[in-house]
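One structure is given here, and the rest of the page talks about it.
Every protein chain except one is present and positioned as in the full complex.
By letter and in written order, the chains are A and B; residue numbering begins at 1 in each of them.
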Amino acid sequence: MNKNSSNIMALVPKTSNKRETVCIFGTGDFGRALSHKLIQSGYPVVFGSRSPRPSSLIPNDAEVLSHAEAAQKAAIIIIAIQRQHYDFLVSLEETLRGKVLVDISNNLKINQYPESNAKYLAQLVPSARVVKAFNTVSAWALQSGTLDASRQVFVCGDDTEAKQMVMDIVRALGLTPLDQGSLSAAQEIENYPLQLFPMWKLPIFLSLGLTAFFFFYCLVHDLIYPSVHENKDYSFFLAMTIPNRICPMMALVLLALVYLPGVLAAIIQLYRGTKYSRFPDWLDKWMLCRKQLGLVALAFAFLHAIYTLAIPIRYYVRWRIGDQTISQALNNKTIPFDNTKGWLSDSYLALGILGFFLFVLLGITSLPSVSNNVNWREFRFVQSKLGYVTLILCTAHTLVYGGNWFLNPLSYRWYLPDPYMLSLIIPCIVLVVKSVLILPCLDKQLTRIRQGWERNPQYSEQSNYIINKSAL
Amino acid sequence: MNKNSSNIMALVPKTSNKRETVCIFGTGDFGRALSHKLIQSGYPVVFGSRSPRPSSLIPNDAEVLSHAEAAQKAAIIIIAIQRQHYDFLVSLEETLRGKVLVDISNNLKINQYPESNAKYLAQLVPSARVVKAFNTVSAWALQSGTLDASRQVFVCGDDTEAKQMVMDIVRALGLTPLDQGSLSAAQEIENYPLQLFPMWKLPIFLSLGLTAFFFFYCLVHDLIYPSVHENKDYSFFLAMTIPNRICPMMALVLLALVYLPGVLAAIIQLYRGTKYSRFPDWLDKWMLCRKQLGLVALAFAFLHAIYTLAIPIRYYVRWRIGDQTISQALNNKTIPFDNTKGWLSDSYLALGILGFFLFVLLGITSLPSVSNNVNWREFRFVQSKLGYVTLILCTAHTLVYGGNWFLNPLSYRWYLPDPYMLSLIIPCIVLVVKSVLILPCLDKQLTRIRQGWERNPQYSEQSNYIINKSAL
Partner (left out) sequence: MNKNSSNIMALVPKTSNKRETVCIFGTGDFGRALSHKLIQSGYPVVFGSRSPRPSSLIPNDAEVLSHAEAAQKAAIIIIAIQRQHYDFLVSLEETLRGKVLVDISNNLKINQYPESNAKYLAQLVPSARVVKAFNTVSAWALQSGTLDASRQVFVCGDDTEAKQMVMDIVRALGLTPLDQGSLSAAQEIENYPLQLFPMWKLPIFLSLGLTAFFFFYCLVHDLIYPSVHENKDYSFFLAMTIPNRICPMMALVLLALVYLPGVLAAIIQLYRGTKYSRFPDWLDKWMLCRKQLGLVALAFAFLHAIYTLAIPIRYYVRWRIGDQTISQALNNKTIPFDNTKGWLSDSYLALGILGFFLFVLLGITSLPSVSNNVNWREFRFVQSKLGYVTLILCTAHTLVYGGNWFLNPLSYRWYLPDPYMLSLIIPCIVLVVKSVLILPCLDKQLTRIRQGWERNPQYSEQSNYIINKSAL
């Protein structure tokens, strides 16, 4: 392609193909990967190295010079060396004056140093224009071209022009630059690739703990009790029956735990009579991971739905139904249709289906691309109104499922209530307290508080102090 | 963190942390919430107020001055007061010359004033540079940090540099600025947070109305008729059976209504012989909400799928099957396998499953993040070709489901046809008309018309007039 156009190119004085030389300090793995990519995109590349001798690892097209020589050849210098070795740059201060230094470094731990690597670089070479970029891209992915994951490159820096130059290179490499503002954003950008689902930790540990508890409870209730009292071996319940008891309980409890902190916050605000005092730390953390809690709950609800729909395919279920039919046929009797049972069975299924449907809807609206397309009023409508309707439907589903078993002594094995009863405790508390909170008298006061009214203004001085302290 | 780095900072002359003072006019709820957030992000804040005295509600770090004094201290002034009180700004004209005024106001109604608040502000203080921003962010969410919803801040303004300054602040607060162009976009930005799913209104009201109609029809057909004629109580059908009759009918009718306007538009274009004349208003509105119609149809199809898969778990179904088996066993007879029934049952299930699968595919491709990643040709291929295949499959599913009931007089209760027959009317019309339209003779002409050819050029003058009128 380029070959064909080369003779035309010669006629054109200022071609866009002629890209500016890029200098790379450091011949390590990432520097080399970036150099290959840059050369492929048409950038002349020059390496700056302590020991400037050609290496078989470095592309033939790239020159390898001393740091100072290399720096003089380019306006943009990519610092592909580790923070510990930045000090020598101080001696190059004069050469680097006005140059764009691209800090691509990462640390091994979150907040490893008091200031970000990029800011540290800017302090060492104050005459240069430092831009943070490329640290979120994997060297291996860059070279192999298998960028299935994010093509986003976070860029930040104090100099707009320098940032623009780096963003042009990012685009030329087929990546998407994202302007994150001034260099003070570098700390966050450097922490980013070290995280492994930070917002998901609490929800996942919480649900693992709860799952373990429910598992052992069900084990005792559904497996050990029958094997002791009736000498029956239901061990195969471990594969389908017990998971399908745990999943709905987990889904219901976790969904209720999504709405519990909001209720607690309202109570605290009503009690304190102000919105300007900070919530306790645990409540703040809880509120920030509500979305993740809800999605874990949805995962459990999804599993529950498939487990339930697969029930009629199970050999055990087919055998039991066949066995009952045969014994009725052999005893020559037919059982008449029970209208109440028909109502109960159909209503708890219908409630569950509708609850699951709304749950899925909530999940879809929490997809980033969908929630970015709704305004604040629409988001609140969906997540709050629809969320509570979902909680009501799912709680009702569980209540009707139980039917009149609550009063049945057979369901209390070893004085333990049936597991599903446990799962109803938190949802019922949330729904009762919420229905009290929306009484006009309380709701009106809460609205006033949230609009800034204070029962006791002196309280807020203290709270402002707290906020300011955290802002230091 | 900042403490540790402070002694290093002292050595550096131009630190990026030193942010410019921001002035806020108005000490109301939003102004205070914004000030907290700004102070946390390192911006010195000064308030401009009619009554400049320190208040317990205002952060201690923020100064409170008169409007004129405050304005002199900052290059950016956030106008956190209501439009009705903007007039006093005229008297500050000289102080505000060249300053960036950020209009964050919202109205109570859509298009409340002839011009947007931001443009009104620009007219009052023509020497200032007005930028619209922040109006889509909730004060409460800003302060509590629970920005689960959109972090997008729409920004518009006529002065590029002023816009850039405001966008830098937006980014520093951890939000995402979205440049919407010049100040004339402010009207739309101000209307945005007042909307509650505007595109969804028509589809939702339409489906509510249709659902009510089908519900009463099914009530008469499936509940009242048997209770009158056979004295049977099927009231529990209300929970599962009747919803599972309504859902598939709604899904099919709504899906057909997605493709009906396209067919009507083609007929109108063929009849008029031009594409330059405007469609009637109702058709325009209908065409604009096709995506939403389709998604509501998908929701009904999803409910239908789960309702159907849950059928074998229902107590009623289990009882009926058991009852039939027992009575056969007692009568000592076995019914041989009916091959036709086997074919019919399996084909309508298979058609339904494939139709549902394509329907889900259509739904996924309409997710914003997916549809943004396909080009126009791909989008048309999916939404048009795949959409019609879906419609054909779903119509066939319903036709085969009915089997030879059409001719069965038993299905006409009180001379009312079975409900599913009603749901077939619109889809069949759409498919028949569409199959006529893709006949080569008509298709060729339609393509020519859509490429700009006109049978009767005089027609278009009139239509241009219409377009121009709307462009005034």
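To be clear about the criterion, a residue touches a chain if its C-beta (ideal position, glycine included) is under 8 Å from a C-beta of that chain, and two chains touch if they have at least 3 such contacts.
The shown structure was predicted, so the numbers you read here are calculated from the model rather than taken from an experiment.
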- Note on the structure: Missing-chain contact, candidates B:60, B:91, B:373 or B:408, resolves to B:373
- Residue touching the undisplayed chain, where the options are B:60, B:123 or B:408: B:123
- Note on the structure: By the document's definition of touch, the residue of B:60, B:91, B:182 or B:435 touching the omitted chain is B:182
- Residues on chain A that touch the omitted chain in the whole complex? 1-5, 8, 11-14, 16-17, 28-29, 32, 36, 39-40, 42, 56-57, 59-61, 136-138, 140-141, 144-146, 148-150, 152, 164, 168, 171-172, 192-197, 233, 235-237, 239-241, 243, 299, 302-303, 306-307, 309-310, 312-316, 318-319, 322-323, 325-327, 329-330, 367-370, 372
- Residues of chain B touching the missing chain are 111, 114-115, 119, 122-123, 126, 158, 160, 179-185, 187, 275-276, 284, 287-288, 290-291, 305, 308-309, 311-312, 321, 324-326, 328-329, 332, 334-335, 337-339, 341-347, 349-350, 353-354, 356-357, 360-361, 366-381, 383, 450-452, 454, 457-458, 460-461, 464-465, 467-468, 470-472
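Note that in this section only the chains that are shown with their structure count from here on.
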- Message: chain A and chain B share one sequence, so how far apart are they rotationally when you fit their Cα atoms? Give it in degrees, rounded to a multiple of 5.
- Response: 120
- Note on the structure: Between chain A and chain B, the Cα-mean centres are separated in Å by 24
